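For reference, the structure is listed below as structure tokens.
Only one protein chain is missing from this complex, and each of the others stays in its spot.
Chains here go by letter, A and B, matching the order in which they are written, and residues are numbered from 1 within each.
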Amino acid sequence: MPPLRRAASATAALLVSALTLTACGSGGDDGGSSADGKAEGKITFQTWNLRAKFKDYFEGLVRDFEKQNPDVKVAWLDQPAEHYADKLSADAGAGTLPDVVNVSPDLSYPLAKAGLLTNLDKEKAAARFKGEYTPEAWQGNSLPGLGGSYAFPWYLNTGPLFYNKTLFRDSGLDPERPPRSYGELFADADRMARQSGGKTATLAATPSIEDFGRYGVQLMNADATKFTYDEPKGVELLTKYKDLYEHGGLDPQALTNTPEKSGQKFLEQKVAMNPGGAHDLETFKENAPSLYRNLGITDAPNNTGKPNMYVMGLAVNSRSKHKAAAIAFAHFVTGKQQQEAFAHKVAIFPSTKGSLDDPYWTKEDGTDEGRVRVASAKMLKGAVNYTPVVMSDEMKTILRNEVAKALQGKKSPRQALDDAAAQSNKLLRQG
Amino acid sequence: MAGRIRTHRAASPWLFLLPGLAVTAAFTLYPFLSTVGKAFTDARTLTPGHWTGLANFRAMLEDEQFWVALRNSGLYVLLVVPFTVLLPLLLALLVEKQLPGVTFFRSAFYTPVVASVVVVSLIWVWMLDDRGLVNGILRALDTGPVDFLGDEWLLLLSAMALTVWKGLGYYMVVYLAALGNVPRELHEAAAVDGAGALRRFTSVTVPAVRSTMVLVGALSSVSAFKVFSEVFLMAGPSGGPAGQDTTLVMLVQRTGTGLGGRVGYASAVSLVVFAVTLLLMLLVLRADRKEAP
Partner (left out) sequence: MTWRTSGWEKALRYLLMLAVLAVTVGPFLWQLSTSLKGTTEDVYTSPPRFLPRHPTLHNYTAVADIIPVWDYALNSLQVALASVLTNLVGASMAGYALARLRFGGRRLAGLVFVTALLVPLESIVIAQFTMMRDLHLNNTLTAVVLPGAVGALNVLLMRNAFANVPYEIEEAAVIDGANVWQRFTRIALPSVRGTLAVVAIFAFMGAWDDFLWPLIVLSDSDRFTLTVGLDFLHGTFAQNPRLVAAGTVIAVAPLIVMFTCLQRYFFRGVGEGAVKG
């Protein structure tokens, strides 16, 4: 680089960093090094609870990438499941966020809002890859009010719903016709509770925000500035759940059940339906063979025609010192070949365009895993991430606790949802 | 006490205190002071925030969760402290006498103290589960199952039982030390007078270890009011059914952590926790001074 250009770029860097200081928290993605340069330097890559099961895969990824980009060194970090948000906030606050970070949209939202993540739609070096991913997945990672997508789409998941055919049969229900809509679900649950004398519950968990979404409730206003799930349809859903709870269609411990606990109850055949993933099949096979032989798999009940999906993404730190390398690596990990290889190892789904047309995801191979896989892949077309990205953990806790109050009969469903929405809106306004 | 003559140079005490003071000031008091400062701002996890005066404290008064949490932390002190003051004392009296094998029992009773609260809570959850050890025993006796982990009050009581259980050995050891200093003659004299075990306990033992009981009371009130891990791990992050088992420090954790954490509000709540524990400590110590002969 000629001396003059070097001086110019140094000045530019200074200017940019000065801008970063003043623009702190404004949602800009300036700062860090240029993304257009050559991929080089030492970058850090952080995943979320994947080491225990996929160590070899990730070490292989890093090796392959370093072979293709000899000037880049990648240090892989993995964090345990619990307190991941705390870990990210400590790093973000102290300016030690890794260069490439595994995030879900609800995690990337506050980070992006504080100007810590790169807006991929505005970063030329990244935006050119947009076409490689399915539009739904790219859309799933874009954040309302922040003008773009802040993470490369990575793996997708959708919960199939497992059901216990024996329990269906015992209640005189057709084991081959699981409920498809919420109406059918409530009717079946009522029947099952009556037939078993209140011993068999159909569901183990209270309704979550995704349930409200699939029921067709308007969760937020159009620009995501106000929660609206207390609209009449939301009240209607909660009222039905309350009925379910009172008549034994919902597990009596639903108010405190964790997802693990719900899974346990399904395993014990006390609960007839439970959301899960393909990895649960192994558990059933090992721990409850009789359940495994009578396992039904269906989609979660749905009134909107659009199933729910969970999206994971890889975000690039906007202040990365080696942004070009970070973008290259994030793109590499979320590339078609790498995502498909990952999805062959575990029951998740690639977000790259065309991947799901592969026979692996369209043709059943006679195994149960294959059946779940094909069913889920089919659901992913047109799926949306119902959970609003602006909904913080605290707001989820508020909804959960208010729903519980309605089920306990301490508040009317309408009052509970009004209160939850009001409290959450207050938090939203402060944010 | 120390003589009137100066036995050391003026700087010596501070050199002795330096490591301890430096660590405590830098890693506990300074972070806490910055927390105190944030209590008067609308700081979030990722933004420093602006001065808002007493707004956080006013918001607290209107926050239903705050009152629930205050009630639970208060109940924790009221229900846990009497047990942590009395049971370990009885336990200490039990293992005080040099009988063969008693050292084994002493150490064994200390085991729950040694294990981390995370591990211990996991074990308790596993035992109190509706298919766990306790309900297994109850079922064998043809009663139960009892829904320890589903009912808001049973959950809170179970967590309290865990706190008492985990503290038994710790405070037992404190009492053992104090009992070692009670002159034997007092007991013997009382026995000669024909005093029964209960009389001996109330008229000899209790007065002799009174100041230790006050100390245990103060320490355990402070830690009971600050309770977090046991309840968090047993009732879950959302605080049991409808959040009714939330304690104050759990509220600090829930509102103040995570990427969208309301650091300002959480700091205000922790300031309240600090003020109340200070008050508790002063009250207990004051009561002690007044009663003392």
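Quick note on the criterion: contacts are C-beta pairs under 8 Å (C-beta built on N, C-alpha and C of every residue); 3 or more make two chains touch, one makes a residue touch a chain.
Keep in mind it's a predicted model, so treat the numbers as computed, not measured.
Of B:58, B:139, B:199 or B:286, it is B:139 that touches the chain left out of the display.
Of the listed residues B:17, B:54 or B:78, the one in contact with the hidden chain in the full complex is B:17. Taking the complete complex into account, B:105 is the one of B:51, B:67, B:105 or B:153 that touches the chain left out. Residues touching the missing chain, restricted to subunit A, are 44, 46, 49, 51-53, 75, 77-83, 86-87, 89-91, 93-96, 98, 260, 263-264, 267, 283, 286-287 (touch as defined at the top). In the full complex, subunit B touches the hidden chain at residues 1-3, 5, 7-10, 12-14, 16-21, 23-32, 34-35, 45, 91, 94-95, 97, 99, 102-103, 105-120, 122-124, 126-127, 131, 133, 135-137, 139-140, 165, 168-169, 173-174, 176-178, 180-182, 184, 187-188, 191-192, 208-212, 215, 222, 226, 228, 249, 252-253, 256-257, 263, 266-267, 270, 273-274, 277-278, 281.
The rule is simple: only the chains that are shown with their structure count from here on.
Measuring from the averaged C-alpha position of subunit A to that of subunit B gives a distance of 38 Å.
Those residues of subunit B whose C-beta lies close enough to touch subunit A in the complex are 42, 44-47, 130-131, 147, 149-150, 155, 235-243, 254-255, 257-262. Against subunit B, the residues of subunit A that register as touching in their complex are 25, 83, 85-86, 88-89, 92-93, 107, 109-111, 113-114, 116, 252-253, 255-256, 258, 268, 392-394, 397, 400-402, 404-405, 408, 410, 427, 430-431.
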